[in-house]
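With one protein chain removed, the remaining protein chains of the complex are shown where they sit.
Chain naming follows the written order as A and B, and within any one chain the residues start at number 1.
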Amino acid sequence: MASPIIDASGIVKDYGAARALHGVSLQIGTGEFVALVGPSGCGKTTLLKILAGFEEPTDGRLEIQGKDMRGVPAASRPTRMVFQKLALFPHKTVAENIGFSLKLQKVSKTETDSRIRTMLDLMHLKPDYLERYPAQLSGGEQQRVALARALVSQPSVLLLDEPMSALDAKLKKSLQAELKKLHRELGTSFVLVTHDLEEAMMLADRICVMRSGHVVQVGTPADIYYRPANMFVAGFIGETNFLPVTATAATDGGMAVTSPLVVSGKTTIASEHVSPSLSAKGTALLVRPETIRFVKGDAAPGEWLLDGHVEEYFIKGASTQYRIRVQGLDAAVIMDLPGSIVLPAAVGEAVRIGFDPVQAFLLSE
Amino acid sequence: MSQRMRNALVDTTLVGSVVLLLIFFYAPIATLVAFSFTSSRVLTLPIESFSLQWYGELFNKPDFFPAVLNSATVAAVSTIFATVLGTAGAVAWIRYRFRLQGAFRGLTFAPLLFPQLLLGVVMLLWFSVLGSWLGFSTGLVTVIIGHVVYITPFALVVVAVQVYGFDETLEDAARDAGASGWEVFREITFPLLWPGIFSAVIFSFLLSWGNFYVSYSLAGTARTLPIFVYSGIAVGSSPIYPALATVNLVPALLLVIVAEVLRRRALKRQTSGISTS
Partner (left out) sequence: MRIESKSWNDPVLVATVAPLAVVMVAFFLVPLLMTAVLTFQTTQYYRLVWTWDLKIWTEVFSKPHYWTIMLRTVTMALICVVLTVLIAFPVAYALATRLKTFKTQIQILIIFAFLTDAVLKTFGWILILDKNGVANWLLMHLGFPPEMLNLLFTPTGTMIGMVYNLVAYPIFTIYLSLVRIDRDLVLAAYDAGASRFRTFFEVTLPLSRPGLYSGAVLVFVLSLGAFLEPKVLGGGTSPLASELIRQSFETRVNWPLGAALTMVLITTGALMLAACAAFALRRTATTRRPA
């Protein structure tokens, strides 16, 4: 990154005796869309509030546009925030809400009006909404007003605190698409906090996965999905399978892996399919549900096979999910098959399943 | 008895209880208003003929207007103090945590649990002792102090309800938009607490205006309207008091109507949805 717009290093935040952030470092580039994800309590919202200036870090250094932000109040930072529950002022009209920051900056009336108009167009809001109050708008419209209010002062960084968590699924999808488009058009840096990794993958250029006050992994959506740092990151993205294995270093830099559960085989995993933060603790192969197939007849060359029986299946429409109980594994193996009117196996049926270990990813806890 | 009949009976009883209560509440008030228009000197039914003569007599009483003026002064000044102190107190009650907060809460709530007469007597003793030391006697100033002590807890409770429902992220949002501490207060905090503060103003004014006990104890030789009435009816009923009661209702009624209109207007724009998703 040439010159990051946000440079946070070693950020620590204590609330009394409890430590919310343990020395978090993160750089965000100009015009980049970064998502902070993690389960609740991981510190993602705390980090966002520190960026916005609502919280002072206990320790560490935060620079925005090369300037130290220590003691700089939220009002004087080049950031604007879209709040989780939107925080639209209920006693102000849509126009007053959007124009609020311009009024504080004493921007002239004509300039204010034209910038509000621009925002309305950008957010596809009808001009006759201007005199309405927030309570008179639908959830999606309120969302757009909140975005317009934050963007009207042309911030360098837009901070979004789970702004879509309260919306229904369909509305969420359409707003996600709009947000992505908006980001491309404006060139503003976006920082999105979300607990929904799927949303983060759809929208962000880079994802920062956090867990109990630590950054676990920062990377592109592809990195996070295909090369997760550990089982936590891999499991966070959705249901997946971890097959415990024993791994030993192979001659070519890869890892030789074996598993007693597998019907046959020992495979060498290439180094690019091995997590860089591999440790000895709980080494496992990450096998994505969509890479597993039912094996009826001969196995493919190099394919690993497991025997079990069908515990349950779920028809999801585009795909059908099977859960296979395998002797010796704690969790059922999950497999996603393309949806089909003909079901390949019935509940209780003994089945053999297989996957290509070369495509799997080696990681640890 | 069938379930349906039983339910209907319950509903009727409940609604009936409200109607009976309102009749109970308004019986003396309605009686006063009715008798204010009689032409007779004896206040008994039936009212033979109507006249406005008692209003004239009331306005010609030399000590009537001074009492009105005293009541208005006391009510206006106490309302300002009670509302300001009550609002600050409500914020401290609900939004802050601090050392000795329990003591603060107890101290500011206790007057609500005091019979007004005792509150007045206790303060009278203090002012008398203090007065004999410092050389002053009770009067309108001590009445105002008494009213402030008595009314502030009411104002505090009324505003506290509003503070309790306050969403502080709105203040964060204003700060994020570039507002300074004072601008946040002016643009967000105050307008959003205003409905509660406004109710507190009305409550305080009417409580002070109609207060008898505290004023009676602390007024010394000064007379507010309720004392004026009390000293009159203690001697015997006179037809000017129904007229006074009727006159007295008008400003209160106006105040309540204005408050209700404002409240509705605010409610309409802040909660009603024209379009919903």
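As a working rule, contacts are C-beta pairs under 8 Å (C-beta built on N, C-alpha and C of every residue); 3 or more make two chains touch, one makes a residue touch a chain.
Since we're looking at a predicted model, the values are computed, not measured.
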Taking the complete complex into account, tell me which visible chains touch the one left out. B
In the whole complex, of B:L58, B:V74, B:A92 or B:L193, the residue touching the missing chain would be B:A92
What does the interface between chain B and the hidden chain look like in terms of residue numbers? 7, 10-11, 13-15, 17-18, 21-22, 24-29, 31-32, 35, 42-46, 85-86, 88-89, 91-92, 94-99, 104, 107-108, 110-119, 121-129, 132, 145-146, 148-149, 152, 164, 168, 203, 206-207, 209-210, 212-213, 225-226, 229-230, 233-234, 237, 241-242, 244-245, 248-249, 252-253, 256, 260
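The rule is short, and it goes like this: only the chains that are shown with their structure count from here on.
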Residue numbers on chain A that touch chain B, as the complex places them: 52-54, 73-76, 79-81, 83-85, 87-91, 100-101, 104-105, 132-133, 135-141, 149-150, 153, 171
Hey, which residues of chain B end up touching chain A in the complex? 167, 169-170, 172-180, 183, 187-188, 191-192, 266, 269-277
